[in-house]
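One structure is given below, represented as structure tokens, and several questions about it will come after.
Missing here: one protein chain of the complex. Every other protein chain is in place.
Letters are used for the chains, namely A, B and C, taken in the order the chains are written, and counting of residues starts over at 1 for each.
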């Protein structure tokens, strides 16, 4: 497999096409892109065959990326547009699995006491749950009401339990037909921090972004389809340094101050080398923007509204 | 059965003895009381036979009440004393069921976003969990390490799922040998608000105190023993009004201004009548002391330390 | 002066008229009432002469009360209606003092760490401040921009400084032409808790409602007009008990079980007597509804939007 650094299917597609000088689409891949107003861009990559899956190193399925420009200064209008865009895309994926108002469980991953990791549990607290109405307030339900439940299971470090263990138990007892899982991710580039939402229908590996890989949450492990909504909220110092180095080599090349080693490095991934030089001093921190409190509040609004509108 | 208003086994015992002019202990009941310093009082009631259970209207088992005087102005020293007292009592109950460092799951009930109902989830965030060490950091464990896990399952209103359903699933997958459940309760008298901890080994009915009765959490429903730790943090307006009326009739009697109706009412429970007169205007609020933020912080310290010390 | 229990000018007016069997308006008083939709009621009392001031025991000035029905279940639409109503009334009072976009300072009183007392500081954090634009971003200002600043000075118990001392200093240096002060109040009846906003243009005494009377904030003490926005968020146990006793006597009278003493008490204020019977046991707690977190969030939205719209 090609050595991709990014987790985003659309970035992998771009890299693969560029590296192979492809004009046409990759076999087994379909892609499209659209803008929703000035601030919101949607990129959709569909992996349709095993060949496509092997090329991009990701399972057959749908991958939607929503980029919100200038999210750090977004107002109510931008938040609402982003939420509507997300609802539209999410609805399409949900309908593939559950066109008939079947039971859905929304799961917010992450640690509620760690600001950049609190997105999942914050979204859960804003989901309009209805599942209990069928028992306790049947008068509020009709054939258009979808039973929605929501849970924030916490993280291994504070519960001592694998998220998969908790969810298996809950799924066995609650018996939803579909899971929607929200998690904060680590970004693989500076520019994605807190401005991108990824939606896919192939599951999620909690904590994957921050080096604490847990057991996969997917149809394979839980027996029901899993739609994952991920938002990059943190980034390793090595990523920041690698991006910086990349821009720096650019500048050196332009000014004729580069050398062969750097010219070659320019074509490669600088992340590993930066990790190597930062680790000895214990400086490969995971960092988050200073404005993370407000970014999480705004992103919670986008995702909670998006989910509520789509269900 | 005698019409008790209180849930506390020791108050029921007092009422029954007084009503029946008993000098000796009630058959099937054992009781003791001790002070720990000036601020902490422990009352233990043990129901040993079905006869005792029938008289007090509670299952056979242990009921420990810890009263902390002036908890609203408690400092670090009082908090530590209360925590140590609690640890001692809790340890005794735990050892009855699990003398050999078996797996324990701590469950914090309640809604993290409602200050007087956040006790359970706050305690859970301060529990020293160790269960995952056995897989991920076995070098930190030895034969004295008890596997401890902890979860805050949320409330029906925000999850759409019965607490019992979630816990059944978790217990089936995590397979603990004992559950310790923490919940905020409704007080049945003004003087108990946020100064009393009740520990019993006969399970708990979540939300019982606030009129939202959920399915019982106990050995019957979960298949493993359930130790319940409850703290009264709220009180109905009708309870405040009933206690006020009680003191008021006292005063009228002393001043010779009472009448037959009031004299008779004095001997009865005024709660029902106050509920009746407050409900039409929708005034039977559930209230909590103005200082609830600090009370919850202090009570969280007491209980989390108490549990951590005892495990 | 008539012995009023309430602080609300409109309740005092009602009591005085009833006690004196007045059909016509009280001399020196003007009053009007209107509904804004089904949920919002506005009552305006204007004290126009010293005679009126003496009768109602309040300074000459304007007193507006906004009642929001069912505020505990208010949605976005009710919040917006209430905010618009408030903005309209507030604007009128502001224009009396400052028709020409003069400098306004918004002051949020109270303790940010005590949920029912955090209203003022929460509102302040949502005020659109503009005063610094004139220095740092003059390109964002024009002749329609009013310089707005905002401060949350804290409470005596956590600062060690009288609010008046802090504000005097700030007013001397910032030189605003008008102060808008927000404070949480103690309610004098169960039904007002967290559903009423009072606006007056005669200043405020911080902490008055909770027995911690501080120095008055008003034109007398600060040299500029002070518009006060107050919201009852707490209530004494004695008030709850007194209201309960009142309803209880009603019921006894209807059932023919009252006596002379109670019949006479019915006409009087039961608050003092309830305070007397609760104090010895230290039971005259100040309490707040269990739902206070959400009530404060919603009330913050109403007031912050109302102020921002009116400035």
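Keep this in mind: a contact is a pair of C-beta atoms (placed from the backbone, for glycine too) under 8 Å apart; a residue touches a chain by one contact, two chains touch by 3 or more.
As the structure is a computational prediction, the values presented were derived from the model and not from experiment.
A.B. asks: Where does the absent chain make contact, in terms of the chains shown?
C.D. replies: A, C
A.B. asks: Going by the contact rule already stated, which one of A:49, A:113 or A:135 would touch the omitted chain in the full complex?
C.D. replies: Of the candidates A:49, A:113 or A:135, A:113 is in touch with the missing chain.
A.B. asks: Give the residue, chosen from A:138, A:223 or A:244, that touches the chain omitted from the document.
C.D. replies: A:244
A.B. asks: Looking at A:128, A:268 or A:291, which makes contact with the chain not pictured?
C.D. replies: Of the listed residues, the one touching the omitted chain is A:291.
A.B. asks: Decide which residue listed in C:15, C:31, C:53 or C:129 touches the omitted chain of the complex.
C.D. replies: For the chain that is not drawn, the touching residue is C:129.
A.B. asks: Out of C:150, C:239, C:265 or C:307, which is the one that touches the chain we can't see?
C.D. replies: Touches the omitted chain: C:150.
A.B. asks: Suppose we count only contacts with the excluded chain; which residues of chain A make the list?
C.D. replies: So the residues of chain A touching the unseen chain are 113-117, 190-191, 193, 210, 234-235, 237-238, 240-245, 247-248, 250-252, 257, 259, 261, 273-274, 276-278, 281, 283, 285-294.
A.B. asks: For chain C, which residues lie in contact with the unshown chain of the complex?
C.D. replies: Output for chain C: 112-113, 124-125, 129-132, 136, 147-154, 156-162, 165-166, 168-174.
Keep in mind that, in the parts below, only the chains that are shown with their structure count from here on.
A.B. asks: Please give the intersection of the contact partners of chain B with those of chain C.
C.D. replies: Joint contacts: the list comes back empty.
A.B. asks: On a C-alpha centroid basis, what's the spacing between chain B and chain C, in Å?
C.D. replies: 37
A.B. asks: Using mean CA coordinates as chain centres, what's the chain A-chain C distance in Å?
C.D. replies: 46
A.B. asks: Could you state the distance in Å from the CA-based centre of chain A to that of chain B?
C.D. replies: The separation of the two C-alpha centroids amounts to 42 Å.
A.B. asks: Residue numbers in chain A touching 2 or more other chains?
C.D. replies: If we look for residues of chain A contacting two or more partner chains, we find none.
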